[in-house]
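Every protein chain of the complex appears in place save one, which is left out.
All chains are identified by letter, namely A, B and C, in their written order; residue positions are counted from 1 within each chain.
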Amino acid sequence: MDLDDTPDQAAYRAQVRAWLDQNKGSAPVLQGEGALTDEDEIVAARRAWQGKLAEAGLAGVTWPKEFGGQGLGPIEQVICNQEIARAKVPGILDAIGVGMLGPTIIAHGADEQKTRYLGAMLHGDEVWCQLFSEPAAGSDLAAVQTRARRQDDGTWRLSGQKVWTTNAQFASYGLLLARTDADVPKHKGMTMFIVPMDAEGVTVRGLRQISGEAEFNEVFFDDVALDDGAVVGGVGNGWGTALTTLMYERVTIGLGGEGMGYNSTRFAGAIAGDEAARRDPEVRHQLGEIASELLAVRFTGYRTLTALQKGQIPGPEAGLAKVTIVNGAIRAGDLIADVLGPDALDEDSDWAYMISFLPGLKSAGGTEEILRNTVGERVLGLPPEPRLDKGIPFSELRSKEGAAA
Amino acid sequence: MDLDDTPDQAAYRAQVRAWLDQNKGSAPVLQGEGALTDEDEIVAARRAWQGKLAEAGLAGVTWPKEFGGQGLGPIEQVICNQEIARAKVPGILDAIGVGMLGPTIIAHGADEQKTRYLGAMLHGDEVWCQLFSEPAAGSDLAAVQTRARRQDDGTWRLSGQKVWTTNAQFASYGLLLARTDADVPKHKGMTMFIVPMDAEGVTVRGLRQISGEAEFNEVFFDDVALDDGAVVGGVGNGWGTALTTLMYERVTIGLGGEGMGYNSTRFAGAIAGDEAARRDPEVRHQLGEIASELLAVRFTGYRTLTALQKGQIPGPEAGLAKVTIVNGAIRAGDLIADVLGPDALDEDSDWAYMISFLPGLKSAGGTEEILRNTVGERVLGLPPEPRLDKGIPFSELRSKEGAAA
Amino acid sequence: MNLALSDEQVFLREAARGALSRFKTVEAAREALDSDQSALPDLWPMATEAGWPGLLIDDAHGGAGLDVFDAMLVLGECGRVLAGVPLLGHLPATAILGSASAGGDLLAPLASGEKRAAYLPAEPPGEIESGWTCDPARGLARAELPTVGADGTVSGHVAFVPDAPGADVLVGVGLEDGSPVGFAVESGAAGLEVEDVMRYDATRRLGHVTLSATPATVLDASADDLASAWYLAQALIAAESIGSVETALDVSVAYAKERHTFGRAIGSYQAVKHSLTEVLRQLDNGRSLLYYAGWARNGSPGEFPLAASAARSVSSRALDYAARAMISVHGGIGATWEHDAPLYFRRAQLSRRLLGGSSGATDRVAGELLAGASA
Partner (left out) sequence: MNLALSDEQVFLREAARGALSRFKTVEAAREALDSDQSALPDLWPMATEAGWPGLLIDDAHGGAGLDVFDAMLVLGECGRVLAGVPLLGHLPATAILGSASAGGDLLAPLASGEKRAAYLPAEPPGEIESGWTCDPARGLARAELPTVGADGTVSGHVAFVPDAPGADVLVGVGLEDGSPVGFAVESGAAGLEVEDVMRYDATRRLGHVTLSATPATVLDASADDLASAWYLAQALIAAESIGSVETALDVSVAYAKERHTFGRAIGSYQAVKHSLTEVLRQLDNGRSLLYYAGWARNGSPGEFPLAASAARSVSSRALDYAARAMISVHGGIGATWEHDAPLYFRRAQLSRRLLGGSSGATDRVAGELLAGASA
């Protein structure tokens, strides 16, 4: 049991570090002196930087070599992430594409799709977004209502609305889950599509959150034309294709370590400056509880990585790390604001932004309640809740719900 | 809005207090110097004392006069309870009979039953117990399996097991909910009976709890003969009759005030003696939170009383007071034991007894989860969970569950 | 015993609800976050018309001579719709003035609403802090009260004073040779500065108040009366919070009945149902403590510190829980700018950190009980 690099890993780390030392001068500056402020400039600079990282083999570390990746393991991915963090430079812009959507296309896409899209995605030439969630299909992803209807000429027409879409405002393509058959039970009538975000009929609207920032988007599809080559993984197989994406999402979370910048050192730092607070047993108790759990998540990440190295795929319990992180950060926000007082809630305070951001994050990617259901059933083996929507055609289900509501 | 007595209430209080002042010398001593220790002697002395209280009109205050009560309102009952507490003498022994079972018989019993049983119950000549819960019918009371089978001669034969029965070890009678028809849905096939506890085939066994004390009993019925006069409220009407008992249970809880001896003054007293603890912000914070909620329950009791005076029956939300009390007391036990250290867990410590008793109390009278379901549905109007047992004959239901398990 | 509202109290509450319904207060709370607080509707004329400024002023001075519980009913209605009526500052100030002989002259225009007062919150001594304190501008350590000089001028700072910007009279507690005395300062007095501050909830106008040898009217209110104003403010913000909890629960329950997932209304799931039941439990506890505080101020003044602190403690946690549940029950949509839930969340976040903080009130509950236990 150790946390050290093997000789091979140490060599890889040295190589990554050397490249970063040489090239970090050309990385975009996002914080502090000389930081970029214009949103468009930031995106352009980060795309260019992603391109450099990809050329150097620091993006898509685990992608197969034939698609421009390095064909390495998760541990090398983590080493790469660690070195990027250490160099204090941004990582890749399109973490969603490279981490989740690219691997889905690699697993289910047609050869032409792989050739056409993967390279441009990896190099940041084309940014991607994930078009799964809908206003009435959040936790229950299989309830998507966005309809793709096949035309007589074999092309498709797409109408509907997606929501909670990160990066949609500058994405070139989206991977979209649509209903293509409403007359079969809901898990069976869906298909995955690649949608050009500049197609006619696509509208992106920023969705402001509690903080006032538009951290996500709504995306509207009004009779958007798609040709048959847009289908990924076969018509009617959308649910299975989506599960692949969600599995890679868990891997991403599992490797996130202490994650999302919510770490105990940062929280302790906010309190350490207040002499009364640092000697207050109650403040210390709260901080100690929060920090202990966040430290645990760091080591859960290492355990996940050990499992990944052995070829094991993380199960839904990896999502419990997100529960720990989000709830820990919420408690930390409360504690810090209690210590600092209303100033912590000032618009310009980092803590105000965190306090505003977290309640939405609690629901992002499925609510905590649904996750606990899934873990209870799939990990602990507890019996499922009675499902009233099993085996019922989607079209009937909707009218039934309407009647009940 | 006031908490003072009206002139009538003040006069009643004075009258109760005067009687208690004159007679408290004959009350049994249960604590401190000269306290009784033998269980049988305690029961005998408390029965005699209940008789004196009943003669003086201090038991069954809200019972109709025709059954030996005073025909007064809930406020007088509370005044009576307050004065008994103030005089530091025990209340009636058979609070379950007089508070819940007697009123059920008054509401649903035949005239002969009222004549035969109510007087003896009120005076403590015959103590009663409530025989509802079963090992497989706790939260789901309508799942009782104890069977009463009608004989050709119109009498009944009773077999089964009850559990969590208070006072069964010295009770003369029990009010028992039995299944009399297994071929109808479960709420429809039950009947309420009066069972003599000395009947042949009745066995009472003490059920030891976490503390090691037998606070409850199991009661076994092996082909016990009952005549038809034992039925209360009609054959097949057991569920409705039981609901009356449960409603009186809520009234009792609602009037319990800060309840069950778990009050904030007592908890503060345990901590006040430790100088380090009383100046520890964390200890104070915990105590403050616990105490605030327990104080709230006291005033919830007064609000319930106000409603009762206006003839309103408390709804299931009255049970939330129990949730507050039990969880508050659990937190208090944790806090006190953290302050005092392992000595608080010594066998002879009051706190060890409380810490041991509370986890069981959490489930007594239905789990907190079921209560929250009921309140959510009946008070907030939220939709029920899907019920798989609705409208299915009880006999089929049991085999179905067996198959699923 | 009777803990029901009187007919007059029911009427007062209904009238308040009606009067407030004429304004789009929740929408204004959102818009003011984007623009600035001056965009908020001025609710003072409506309050004046309803007679709220004089609620706690006796009729000899033109007030309604009502009790704290009546004022709490009004604050509850304000809390339901996040209305920024500056009563949290005004009412405790009038209570102090009403208990001092020198306060009389100031009361008539305050009762009519012609002028508006704000209370400079001052926390009475407790078991841990042996002196009077006020809220600091930042950090956990409590701050010192202003001092009252031999010449009758006042100097010092009080941070985060509710409703201070624009108030005509500031009423506070200062230390004169170490003893607490009440004082009143009029707007425009020399050396008085009120810095307008907004934190997270645009409906709350806060001020950092600086006094530099500012001429003041010294008030002969007793230390008990000065302390009572602190607990009055605790009771009022508690009532306001409980009003907000009521709305949060109503809106959440309605959505939980209507929104479906996996073929069922979400309110049929235990996780949602139990969470909303928990909101109800905390709401009920908070309400009961409002009665306790409302009764105790006159019915048993020795218990008022305990009652008001307990009400503050429970209602603040209730609002925190209810606002988070409101967001959570609504799923992602509850965390968006256009939804009302974030506005209740902002209210919860700021409220719990004003007036000594709800954790200060919780500590005070313990202090009162521990003092009683060892007495």
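Following the convention adopted for this analysis, a contact is a pair of C-beta atoms (placed from the backbone, for glycine too) under 8 Å apart; a residue touches a chain by one contact, two chains touch by 3 or more.
Nothing here was measured: the structure is a model prediction, and the numbers come from that model.
For the chain that is not shown, the touched chains among those present are A, B, C, taking the whole complex.
Among the residues B:Cys129, B:Ala171 or B:Val339, only B:Val339 touches the chain that is left out of the figure. What chain A contributes to its contact with the hidden chain is residues 1-5, 9, 75, 78, 264-265, 268-269, 271-273, 278-279, 281, 283-285, 287-289, 291-293, 295-300, 302-303, 305-306, 309-310, 317, 320, 323-324, 369, 372-373, 375-377, 379-386.
Think of the hidden chain as still there; on chain C it touches residues 269-271, 274. Within chain B, the residues in touch with the undisplayed chain are 133, 135-136, 138-140, 143, 163-164, 207-210, 212, 274-277, 280, 282-283, 337-343, 345-347, 352, 355-356, 359-360, 362-364, 367, 369, 372, 385, 387-389, 392, 397, 400-401, 404-405.
Note that in this section only the chains that are shown with their structure count from here on.
Compare each chain's C-alpha centroid with the centroid of every protein C-alpha atom shown, and the nearest one belongs to C.
Work out the mean CA point of chain B and of chain C, and you get 40 Å between them. Within chain B, contacts with two or more other chains are made by residues 281, 283, 285, 383, 385-386. Among the residues of chain C, those touching two or more other chains are numbered 257, 264-265, 269, 272, 359.
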